[in-house]
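Entry: subunit A
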Amino acid sequence: MLLDLVYATAFALGGLAFLLFALFLGSLVRPHDPSGRKLTTYECGEVPVGQSWSQFNIRFYVFALCFVIFDIETIFLVPWAVVFKNIGLVAFVEMAVFIGVLLIGLAYAWRKGALRWAL
Partner candidate 1 sequence: MSFVSVDFGLLVPELVVLSAAFLVLVVDLLGSRQRGASLWWLTLCGLGLALLLAARGWNLSASTLSGTFVLDPFVSTVKLVFLLSAFLVTLTTLDCRLISRLSLGEYYSLLLFATFGFMVLASAGDLIMIFIGLEMASIPCYILAGYAFEDVKSNEAGIKYFLLGAFSSAILLYGMSFLYGLCGSTFLSEIGFSIGQSGQKLLVMGAFGVFLAGLTFKMTVVPFHMWVPDTYEGSPTPVAAFFSVVSKTAGLVVLIRILAYFKQGFLALEVDWTQVLSILSVLTMVVGTVIGVVQTNVKRLLAYSSIAHVGYLLIGLCAGTSAGIDSIVIYLFVYLFMSIGAFAVVTAVSRAEGGEELANFRGLNRRSPLLAASMAVFLISLTGIPPLAGFIGKFFIFAVAIEEKLYTLAIVGVLTSVVSLFYYCKILKAMYFAEAEDPGAAPVAVSPGMRVGLVLMSFFTLALGLYPVPLVEMARSAVRLWLGS
Partner candidate 2 sequence: MTGEVMSQVPLITVVTFLPLLGAFLIALTNPGRVRFIRTVALVTALVDFAVCVPLLAGFDVSTPSVQFVEKHAWIDAIGSSYHVGIDGISLFLVILTSFLTVLSIGASWTSITHRVKGFMVSMLILETGMIGVFVSLDLLLFYIFWEAMLIPMYLIIGVWGGPQRIYAAVKFILYTLAGSLLMLVAILALFFIHHGNTGEYTFDLLKLYGTAIPGGVELWLFLAFFLSFAIKVPMFPFHTWLPDAHVEAPTAGSVLLAGILLKMGTYGFLRFCLPLFPRVSLQAVPAIAILAIIGIIYGALVALAQRDVKKLVAYSSVSHLGFVMLGLFALNTQGVEGGILQMVNHGISTGALFLIVGMLYDRRHSRMMEDFGGLWKRMPVFAGFFLIVTLSSIALPGLNGFAGEFLILVGAFMKNAVFAAAAAVGIILSAVYMLWMFQKVMFGEPRDGDGEEQSAAQKHGSVFFDIGARERWILVPIVVLIFWIGVWPGFFLSRMHASVDALLETVRNANAAPVESVEEAASRGLPTLTRQLMHGGEEDSEGASQGASQEVASAMEPDTQADEGGE
């Protein structure tokens, strides 16, 4: 047990030493020429436009949320379908309640205009 730890530590230290050594070698041979452009965002060789902190339309968020809810619903539906026969009516009612609650949520979002793109 203890020996294992020693091995692991030695390996980690060796790795770290290797890394630092390679970086050290590189710094010996590479040219040193800092410039502002080197600090800009890398956009596949293109000159970057605007800020990297750009705003998304908040409605994406609402749509995504509604989507995720119904996406997750299927995860519940699959195992439910597998055991449905064993449980019977109770399972049906339970799932009906579950989907009903989600549908009320959808109706609510719809009615309140959450699904409209423009106000």
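What we mean here is this: a contact is a pair of C-beta atoms (placed from the backbone, for glycine too) under 8 Å apart; a residue touches a chain by one contact, two chains touch by 3 or more; residues count from 1.
How these were chosen: all candidates are chains of the complex that A comes from, given by their letters.
Here the structure is a predicted model, which is why all the values come from computation and not from measurement.
S.K.: Identify which of the numbered candidates 1 or 2 touches subunit A in this complex.
M.R.: So the chain touching subunit A in this assembly is 1.
S.K.: Under the definition above, what is the set of subunit A residues touching candidate 1 in their complex?
M.R.: Subunit A residues touching candidate 1: 83, 86-87, 90-91, 101, 104, 107-108, 111-112.
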